[in-house]
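Have a look at the structure below before the remarks.
Not every chain of the complex is shown here; the ones you see sit where they belong.
Letters are used for the chains, namely A, B and C, taken in the order the chains are written, and counting of residues starts over at 1 for each.
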């Protein structure tokens, strides 16, 4: 199982790098500290309004900021390091899986952190149970991690990367966004969340297939 | 004696700028070739072409049996070792951590890391992060990677740049090991100092074309 | 060149006939003359779908043959597809204002998914534009070109998945729900748009070939002369 060993090694390496450079941490902290305070400040004293838009806003923010984890600077893709990786004969698919695992973990941590803070600051009208919330976060993070890792590869080395990558991810992430927003919201409306969860699972699976199939081509194209 | 690298009239164009123009060369098992030339002539580009990191825009080439620009190169890449102008180290990680990644990805135990660092004289700096190391120390750590996972085709870009006199034998030892193990080395530099006595053959790159040296 | 001109002329004539036919259809009971916009709205969207399918085909072609002309086909077709998507979107918005009372509604599955489709192909074009190296550009664009086409069926079936403002398909295996004269006008306009697509695509291909040739000429001029012997006697002042 060289494939899984390589994937796990890469994932561990990415996480170690993140622990040292602390870039995701550096998105969580400013986000939690700034965004969550800035929004209510700007909206003013209309607490009811804030709590009504809390969940949708949460998913929108988490999508926008979460995807940037995939092209953070400390990710091990500085040209010489990347090239060594390639020349070690690491299977592109294993590299993809490893990076997706690391990114998904980081995104999950990020989302849980921001989620707890929103809960505290916004008191949203309806809170899904913790179990459901955790499930939706995991499915969302898995999809977002795959999508944004692919986008990161596709835009590697392009000057305007920070512009292009979100442009690629945001529209394609719409099924994830709608699925997640509906799964957490619909308890107040119809209570039927299973179709939305299935949509999330389906999106994740499609992305996984596409990701694995294109990994090799992406690695070739990224040089 | 088998041929490891064979370029036939290869040209390279990057971002619409032609850099290398119809270069042909051959490197066989046990060979050590030095490619010399002035600044900006395309030495680094040629080396990266042999490393399969750039695809030729014209001509044909084979490296370790795989045709350049084809899918086959994916299968031979793990037998190519390259050290370039900039050490391939992750700045926030220690030297040991950087090498451990290489060891694990190539299916080796972590034990080999210490030996490799010792070989290049960095046993005492294993726990310093790459960012904390001096330029020469980073260059040495980059060579340690090639000791850890010895390639069949060794490609060194200005191997002696930034290294002090006590480090020159490290490069020589690396080249010796690769040649003895039925491999070959291609060294790139702008002058003979350093690489001159290591290389069995020399080629001179000028205006994107190769010529025999002297 | 002359073939391209001929194609243009025929497409233009077909468009004139199409517009004329659109006015032979009886005005719709509820929407009055606004219903005639369907003759632009629907063919644009269909041709956009076709254009993106051609982009995907071109991308697959490049991946198999590594021949540059497949890449040109993919890129050119995507540009026209984006143009048609914008036309479809804008005509839809013009239509929607009197009929539904809004220009745009994020809650409508078809409108939202069409906007997303447009964004993805805008991103596709941006990716092409920002990658200078033709080989790298073709390699990257081909991946996105193949993956992005998944959205076309998504947009097409979005009305069936979520029932909202936009109406469902009128052409179905079990027959059409439209008035026959409307169908006739629509079909003629569809033919006109297809001809227009072909004309635009051939023109774009021609331009792309010329661009590539010009780049190759410029390339030859740029070679050499980067590093010269130093001129140590030079004085620097100013």
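In this text, contacts are C-beta pairs under 8 Å (C-beta built on N, C-alpha and C of every residue); 3 or more make two chains touch, one makes a residue touch a chain.
Since the structure is predicted, the reported quantities are computational estimates derived from the model, not experimental observations.
Visitor: Given that a single representative per chain kind is drawn, write out the copy numbers for the whole assembly using the chain labels.
Guide: Complete complex, expressed with the shown chain labels, is A x2, B x2, C x1.
Rule of thumb we're sticking to: only the chains that are shown with their structure count from here on.
Visitor: Counting C-beta pairs in contact, does B-C beat A-B or the other way around?
Guide: A-B
Visitor: I'd like the Å distance between the centres of chain A and chain C, where a centre is the mean of that chain's Cα atoms.
Guide: Each chain's C-alpha centroid was found; their separation is 30 Å.
Visitor: Counting in whole Å, what is the centre-to-centre distance of chain A and chain B, each centre being its mean C-alpha position?
Guide: Their C-alpha centroids are separated by 37 Å.
Visitor: What are the residue numbers in chain A that touch two or more other chains?
Guide: 223
Visitor: Specify, in ascending order, the residues of chain C that touch 2 or more different other chains.
Guide: None at all.
Visitor: Please output the residues of chain C touching chain A within their complex, sorted ascending.
Guide: 63, 112-113, 116-117, 119-120, 122-123, 126-127, 130-131, 136, 139-140, 142-144, 147, 150
Visitor: Can you name the residues of chain C that touch chain B in the complex?
Guide: For chain C paired with chain B, touching residues are 66, 132-135, 215, 218-220, 222-224, 226-227.
Visitor: Write out the stretch or stretches of chain A touching chain C in their complex.
Guide: Against chain C, chain A makes touches at 154-155, 158-160, 163-164, 167-168, 170-172, 174, 206, 210, 214, 217-218, 220-223.
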